[in-house]
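I'd like to ask some things about the structure below.
Just one protein chain is left out here, and the rest sit where they should.
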Amino acid sequence: MSPSLFLYIASVLGAAALFMLMPKRGRDLRILGGLLGAATLGGLWLLLVPVFLLNDQGVLDTGFSDGQTPFYYVFSSIAVCAAVRVITHSRPVYAALWFVMVVTSSAGLLLTLSAEFMAFAMLIIYGGAILVTYMFVIMLATPPRSENESEDGPDYERFASEPLWASAAGFLLLAVLLSVVFQPMTKNPQAAALPDQEVINTTLADRGETAEIAALATPSGNAGEALIDEQGETVVNESGEPVTVEPLTNVERVGLDLFQSHPLAIELAGIILLLALIGAVLIAKTQIYNDDEDAEPEADSAAGEEAAAT
Amino acid sequence: MIALRDKLQPLAAPICAGAIGASFVIAMIVWMTLSIPENKVGLTVNFYDWMAFGDFRVGFSYFLDSLTMIMLGVVCGVGCLIAIYAAGYMKGDPGYWRFFTYMALFIFAMVTLVTADNLVLLFLGWEGVGVCSYLLIGYYYDKPLAVAAAKKAFIVNRIGDFGFLLGIFLCYQTYGTVEISVMLAEARENVAALGEGYTATTADLWIPFLLMIGAFGKSAQIPLYVWLPDAMAGPTPVSALVHAATMVTAGVYLIARCIPLFELSPAALPTVAVIGGCTALFAATIALCCNDLKGVFAYSTVSQLGYMFVGVGCLSIDGAVFHLFTHAFFKALLFLTAGSVMHALAGQLDIRTMGGLRHKMPVTCWLMFVGCLSLAGFPFITSGFWSKDLILGDALAYGLNGHSVYLFVTLLGVVTAFLTAFYTFRLWFTVFMGEEKFEMGDEHHHDTPETPEAEHAEGDEAHHDHGHHDEPHEMPWLPMNAPLVPLAIGAIIFGVLGYKLHWFENIITHSTADPVTASLASGHGDGHGYGHDDHGHDPHHAYLLGLDAHDFMIILSSLLAIAGIGLAAFFFWFNRALTAKIATSLSPIVKLLENKYYIDELYDYAFVQPLRRLGGLFYVVDSLVINNLIALVAWAPSMIGRGVRPARSGRLAAYSLSMVTGIAVLALLIFMAVAR
Partner (left out) sequence: MTSLLALSSPMLSHYLLTGALLFVLGLIGFVSRRNLIVMFLCTEMMFQGVVVTLVAFSAFHGNFTGQTFVIFVLTIAAAEAALALGLVVLLFRRKQTLDSAAWSSMSG
């Protein structure tokens, strides 16, 4: 039985579960959908762990230090479940709160990947700034409740527009993506990627950078060891003591990469932010006449008449 | 705004005439001070490259030699006088400014034509004068006759231009350049080597014939002459300038300029001469019975252009250019005086309604008399006599030297000379002599309700708006009669001066128009034929009845001219009753001539009707097949659009769903293609 078949079955089941979970008219299948979804996710992992994580000797090999692997499953499950809630909840405020959950759990995922800076940046910017903005807007833009409305909010919140087709198309895309992820491609020997170490060394040498920087940028350098340059000699500082490899934090590495390799992208990002700022100001200043009540121009003219009368 | 326009409009004429006069003065100064480089016949001035693709380069470059300068002198000098005359003639016309705009544009195009150093630029001027001619013939665009005449002129000229264009292409292919000076230098060497080692190629044989078609179209020769008589629908100053003095001589100029190309082809020049001679005689016979005042002069123009072609055809380039020069003067004079008559009679053109106008318009009468004398070739005192004699003498000498076809051409020319004298004075005697009679025409283009004061201020007391008068009257001296006086003087004195002082021989030998063959035969040829001081036209020296050919021709044409004038005086002054009787007895011939040999009808039957029928066929095909095909092309997208219209619902969800589906399917397809 081919493992990709699991993926396809799981995709179909997931689509069905999501369809049931969607808010829509007719019978409420949400509990059933929830159960089906949870079962699908759990089953998928249960089946895929032995396939992928056991090496040829039958030993579990995740590429992580021990004890980290379970966190992946925890955070991942929370993230996926929260994401499902985001798109199925009929109240925007709750959807936004569930989205905070998604952000938090994916930040946890980033922590397991030892991307600490990114994890906290995500938490602060997404979970903090952006989500607060969303909250503000949701509160600002709450329509007045009309009489014939149900307690769950207006129709457009309670009924998804195309749940079946959306789920089908989305999970078709998911199935394709997972097939790519889990299925080996035909390998082209010429296209085989160089080892990362080699790439880093050659690019740094091309840029004429010193072995010191090369060591800094090299992830495999072990902390505390003496730095050795390309001639095999120990690199010394001004006072003649051997330079040792300092352990690099995640922030330092990201910073090095950001400012060494992507200066133009930083500038562009700055310009985009500036444009967004200007745009937001402009949008905020735009005068809007309400379509429903076309009274404002008339009111103006009435005011004008009054002014003329006095 | 309108008031300003009315104020500015009268300025059109002074600006136009002044500019043309200034260019005349400048041209003459340039001629005086022109320093031609050694071993060169003319000066090439390149302003800038017009277009350049690969090896093909065309510049806005001008070539100045004495032929160019004499043409410039004619165009600008006569043009200036005619523009001054037109200032009075066109007064009160609603399109006053338009007329002078076209005039100035025409002069520009004509100057470009005569100064161009390459055939493409020459063609630009050639088409430019064609367009101006079209615009000016159709100037009275509310008259269907004028519009039809304009179209006719344009279309007939297209036929000629087609040949000319093919000629340019062939020249480029043969010589690898369109620069006239370069091309002619090579052609000269080829002509010089024609007997010894160089045989004319097929291209050499064809180029002159193609250029000839262009020249015949522009200069109204058989078979493309039909447009010129109709072109008289334009204002009379236009007839004088464009269709008598300058534009129609462009064909003569072209052949004169490119004469070495024509010498390469043994049949080319005889063809030119024979066509010219036939046209001269043919047009003269039509003019005999033409009752249209301007029509007579139009046919006489065709006839005189025939003489010029005879001139270039028998390598008497100096004669042709001489005749071109004198013809510009006396024909402009004739047309302008005819314009005065027409003006005085409010547009009346039928000479049968006129008579004895000499008392009403004495100045016009005698000015036209001078022009008629010159056209008729009255011996010794008129320039038309001398220039015509030079051509005919050269043709006769050429014929006597063994080219028997030229004897035939000479005969045609001599008969034409007699007919010319006869029909010219038939016109003059009819209009100005005999008992006084006139009928006013129906044109009141002199009425100027907008600016009556201006008109009174401008003219003298005779110059009233005679739309309300029933009497013809003399034209005012300024601006109408005065410019005619230099023309009349030119029509008299330039002949004997030019003939005796060998002006035109000198002009031609110092230009590219110097024929190689003559230079070779005269023993002065230096390979290029340039730079003779004394010009010996040896092949043009021959003897008939003990007399030099030219002297013989002087005597013969004098007799014929006097005979023609006398005959005309007898028939149309003293004894008009007899004339009418003879005309009745010869009525078939008269009818044939009055209908211009039914050539227009023949062309209509032979070309226009078949083409019209073909056009009708195409129209049917077009409306049934092509139109429906096009409708189908339009119908299919509209049907497709109707089919897919529901997709454009405006609902964001539908759009995004289709987008997501598209992405998913695309990803699936790519995956399936890659994952094999």
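Should a chain be cited, it is by its letter among A and B, assigned in written order, with residues numbered from 1 in that chain.
The criterion applied here is as follows: a residue touches a chain if its C-beta (ideal position, glycine included) is under 8 Å from a C-beta of that chain, and two chains touch if they have at least 3 such contacts.
Nothing here was measured: the structure is a model prediction, and the numbers come from that model.
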Omitted chain's touching partners, listed by label: A, B
Residue numbers in subunit B that touch the chain omitted from display: 648-653, 656-657, 660
Positions on subunit A contacted by the hidden chain, ascending: 1, 3, 18, 22, 44-45, 48, 50-53, 56, 61-64, 69, 72, 76, 79-80, 83-84, 86-87, 92, 95-96, 99, 102-103, 106, 109-110, 113-115, 117-118, 121-122, 125-126, 129-130, 133-134, 137-138, 140-141, 143-144, 154, 156-157, 159-163, 165-167, 169-171, 173-174, 177-178, 181-184, 196, 219-220, 250, 253-254, 256-258, 261-262, 265, 269, 272-273, 275-277, 279-280, 283-284, 286, 288-292
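Assume only the chains that are shown with their structure count from here on.
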Rounded Å distance between subunit A and subunit B, as computed from the means of their C-alpha atoms: 84
Of all residues in subunit A, those that touch subunit B in their complex: 161-162, 165-166, 169-170, 172-173, 176-177, 179-180, 183, 185-186
Touching residues on subunit B, where the partner in the complex is subunit A: 651, 653-654, 657, 660-661, 663-665, 667-668, 671, 674-676
